[in-house]
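Removed: one protein chain of the complex. Kept in place: all other protein chains.
Right, subunit A next:
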Amino acid sequence: MTTDTDRTRHDDQPDPYASARETTEGRVYTVTGGDWDTVLEDAVHDERIVINLGPQHPSTHGVLRLVLELEGETVTEARSVIGYLHTGIEKNTEYRNWTQGVTFVTRMDYLAPLFNEAAYCMAVEKLLGVEAPRRAQVIRVLLMEINRIGSHLVCLATGGMELGALTAMTSGFREREEVLHLLEFLTGLRMNHAFIRPGGVAQDLPEGYHERILDFIRVMDSRLPDYDKLLTGQTIWHKRLRGIGYLPLDGCLQLGVTGPVLRSAGLPWDLRKVEPYLGYEEYEFDVPTATEADCYARYLLRVEEIHQSLRIIRQCLDRLEPGPVMVENKKIAWPARLTIGPDGLGNSLEHVRRIMGQSMEALIHHFKLVTEGFDVPAGQVYVPVESPRGELGYHVVSDGGTRPMRVHVREPSFVNLQAMPAMCEGGMVADVIAAVASLDPVMGGVDR
């Protein structure tokens, strides 16, 4: 259908590729066409489009929204829009006592809950001036390394899915299920464990943990080579990842990027080696690095880190000697070790009988410690740990009361995601997905 405006436009601007002449039948066009190269030379390169990816999109790694300005298929400007998963956890910890804070921080980075718990508890312990007993420290290392394997597996799985490698997704989640089963056996929960508490860990490991962990190591050792068969040598995987998402060392330092992304740029920065905590200096493990600074190098580093974590887990088993798992300090540790025996009954009855029948002071003390919590000396500390995504640090401020004054989290996902434009601008739109997947942001950690 031709409208008046169309006719006016045609009259005013003659088409350069179709000359027209007026005849008695009306206007007649002679379409001449032209060489495609000359047509392209004439075309003006300002046909920019802005596309929106997310916040609900299968390829954006969670509720991450990307706004991309494209010229053809080239990304000229990339921005991430975050905040869709903001939960106010930092604020909520200010209204709960120090021990309850663990149940909040474990929900931030939901793929690395035990790292959040450990870093938070180490910060509180530093303010309290106590140190977790040796066995609790080894248990923490053991749980964190199991958790690191699970987190890296999810990164491989979702990263593969986002690039179309669906088998990587199914096998990654299959192996991660082994990790979650083991964590459920050891801590009672698959995620959001709240198992690490200020002063130690909530309970000792259950009976039979040694065999279960050895079984887990056996399963992982047999299945990890499958990833090399499936992805490492695969041509499509190479073509999608090699030279993509390049972020050199100076860019990483400027932006504060840590973790596998920084190590893929050649810096052997791993807090377990740089500033050892929880006795990491006693364990033998390597920090793999690469110099390519691309997505493929980051993939290889993550696979190698899974192997190194298995190595640490084996050493943990040798170092687990009998002993307490909570500090002896009666002002911090709960008087009752509430555990459930194999008969399904707890040991609390005995404890309740004792505090009710014998000591009123013990009852009052127990009540105050559970409901009010303990005081933490006024001051502030910053305690970082090496999480699967990089430096996870807790800046904890106390005003001397039973509740935190402020808990500020240095979340590696949040800091690393800021590097997304630097990795994507100037590249192809399909490579944005690969670059974001190699950053491995967890939106629960980004938004907190």
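Basically, a residue touches a chain if its C-beta (ideal position, glycine included) is under 8 Å from a C-beta of that chain, and two chains touch if they have at least 3 such contacts; residues count from 1.
Going forward, contacts and distances are computed from a predicted model.
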{"item": "Listed names \"ABC transporter permease\", \"NADH-quinone oxidoreductase\", \"Carbon-monoxide dehydrogenase small subunit\" or \"assimilatory sulfite reductase (ferredoxin)\", with the criterion being the UniProt name of the chain not displayed", "value": "\"NADH-quinone oxidoreductase\""}
{"item": "Absent-chain contact - pick from A:Leu166, A:Val274 or A:Met360", "value": "A:Val274"}
{"item": "Residue among A:Val303, A:Leu320, A:Leu363 or A:Val397 that touches the chain left out of view", "value": "A:Val397"}
{"item": "Touch with the omitted chain, as defined above, among A:Val67, A:Leu253, A:Leu320 or A:Ala362", "value": "A:Leu253"}
{"item": "Contact footprint on subunit A, counting only the chain that is left out", "value": "82-83, 86, 88, 90-91, 94-96, 126-127, 250, 253-257, 269, 271, 274-275, 379-384, 391, 393, 395, 397, 399, 405-406, 408, 410, 414-415, 418, 447"}
